[in-house]
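What follows is one structure encoded as structure tokens, with my remarks underneath.
As you look at this complex, bear in mind that one protein chain is not there, while each of the others sits in place.
Every chain is named by a letter (A and B) in the order it is written, and numbering of its residues begins at 1.
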């Protein structure tokens, strides 16, 4: 690769290895990379591609079992192998970094004003008092409301988006040349994500630093980045100017990533389709606090009088940001949480059904969770996991018959029959999610609540799971309640959409109507945020 | 780190299980592999097995019984040489025989027999052999070459060679035999008390954690109060109540050591209850007992096993402390703690009485601690 003019960060043959108990892991395999002054470079790759470790290596932040070789020159200074003391004159001053986890990246024990002042104190030799006006200025710059008060807040008193703003402010304190942003929006809600991206773009225009943007989501950097590096398994498989790469991807992997977004639409069921699961004025409230000397408890309305009717063969998408009550609604409809209001399944009233009465119905009403790591018991084999429901609902089955059903279910979700003798931790996230789906499908249910089933997965895996769910729906005439914050996925899966905010429905309707013509201002914000980050291909 | 897309298309059918696929490693197998690599833990396990066998079988095969008193061998130092020492044989022989008030000629030691010509004014009473028989040094005492008038002859005795490789205590009991029985008692109390604490703590903690809410807060408040009481208070009161007995001691210790266990199990149960796989089982319609059996208990097992391993040394220590205070097992039975406290009292004249039991106890405690730490690291690799 030819040298690029006025490159301020030139990485050559960078190689990162980790020594672990299970042998050596080759995380980054001799990659080359350049960053020019003032440009935005995106490094895109799915989990395990080595994109973060590349930047960690340059910043001298590798875990202690990591070994790095190759070179990384910042202007005329070699960063790799530089003594910590000299490296400290560059990081935090010339090159700064923000991270994916705004919740934990700030020290919980100190006020944010104090933490933000530290880079100024140790790089510019200011006292805490001298740094204060600058800190205040930075807080205003990143749009923190009421900075006079916030400067004395502790991190846990701020929201996720605000913490990420504080991190950005801190990164800008010393007017850096390069700002490395490691998945800065992944942990945030879509609307916040859009705000943070807009803020970064605005700040770059104002201040002119280069930004290295690390992300797993190729689509969100289209408008944002000048150039893109695509990484896979420790190698750069393709790089180039953003538009070129989007219009004419060369490498198969890039093509796959671009096509990874779930596409297609779901047709609504015929109007004659019977209503299977119906909730009327469903209400769930949680008691918060309360106790000796701390005042009366506060009632939180997690789900506030919501009515839903799910028809046979229908997929209702429930959309909302974290805390909107969408997962609570899903669980309440399955009577897994105590709730008020009426719930009917087929012709039975479930409103008063207790655990015992619900048990036979559980076969018909299934649930798939978001986290494919937490939802499988680590001490059970995959075979035991997926046949647990059979033990409850078809206790008369012989062991052999159960095994046959397990193999059948695994085949149906595209897993090898031999997987049933292995343990969940041996599988990747997508495979685990397939196991979780097999666990639900083995009972041949009528209604499945899918609680963010794709949110913890890489884009390319997401697409596979969406396709699997669609196929299963078509094969078995299933009804889905699809809960997600990801509009792209919902659009591909659902024929009807409910938008929730703070426990209430703000808007509902056919998928096409909601996407093309959102009426409520919150839906519009949500759409705008999603469109901002994901839909440039249509515009471009 | 890299996750290979290992998904077989459904059409491919059932692939023959190749070796790697079939050999799924469970978490326990993983843990076992890590444990075996931990040399300190493996060595500790070996030491423990050896000591446990010594405690179990040792007292049966040891040359001396733990309660046999050898009055001639009070506080003899540890030695690999057999007692009596060569120089001691003749004086001991003569002094024992002197009480028979007869004339004794030159005493000779010949291998394992001692002999001395004896004579008296009156015929020799055959019962005088008892003076020697009574001593621990001699056996098979007989009078040979008795003259016709019965007034002279040769007194013959076999020397009993006794080994006290750890020496003897203040009463002339073999320290090795006492240490062996002490190991038995200490380990038994440790294991039984831990088992009791385990049962009590797991039950209490699981109930509190499973029911949660008010029941949980009341039950944990009770535990808090127990924590504020000096633990030894209960043990002493229980011992004072019912007198000193082996069973009581382990019950008393078990009853004071279950608090930590109940907290651990409660915490585990609370966390597990919130795990998605438990919710998933609920969504499948699994019964409470099914959830407990398949999901909660197998997942609490790891920390419980680890904590139980660390509980045994605590129980042994507590028993030792009780014995040290004179509230432990009763003579002639003994425990390592009791032996140490006796050793501490005799520190100025007989250091072996302190050193050998102290080293034994320390070895047991070290081994148990290393094994517990090894288990914890093996089951919870993020600790490393």
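Simple rule for what comes next: a contact is a pair of C-beta atoms (placed from the backbone, for glycine too) under 8 Å apart; a residue touches a chain by one contact, two chains touch by 3 or more.
Convention: contacts and distances are computed from a predicted model.
Considering only "Alpha-D-ribose 1-methylphosphonate 5-phosphate C-P lyase", "NADH-quinone oxidoreductase, B subunit", "Aspartate carbamoyltransferase" or "ABC transporter permease subunit", the record for the omitted chain gives "ABC transporter permease subunit", by its UniProt protein name.
Shown as candidates are B:58, B:153, B:302 or B:343; the residue that touches the absent chain is B:343. For the chain left out of this panel, the touching residue among A:77, A:104, A:127 or A:159 is A:104.
Within the whole complex, the absent chain has one touching residue among A:88, A:285, A:460 or A:525, and that is A:88. Even with one chain removed from view, subunit A keeps its contact list with that chain: residues 59-61, 64, 84-85, 87-93, 96-97, 99, 101, 104-110, 118-119, 122-123, 154, 156, 167, 170, 292-293. Taking the whole complex into account, subunit B touches the unshown chain at residues 224-225, 227-230, 232-233, 236-237, 240-241, 313, 317, 320-321, 324-325, 327, 337, 340-341, 343-344, 347-348, 351, 354, 358, 361-362, 365-366, 369-370, 383.
Convention: only the chains that are shown with their structure count from here on.
A straight line joining the Cα centres of subunit A and subunit B is 55 Å long. Of all residues in subunit A, only 18, 21, 25, 27, 47-48, 233-234, 334, 336, 358-363, 365-367, 369-371, 374-381, 384, 388-389, 391-393, 407, 411-419, 421-423, 425-431, 434, 436, 439, 443, 461, 464 touch subunit B in the complex they form.
Partner subunit A is touched in their complex by these residues of subunit B: 1-10, 13-15, 17-18, 21-22, 24-27, 34, 275-277, 279-287, 290, 294-295, 298-299, 381.
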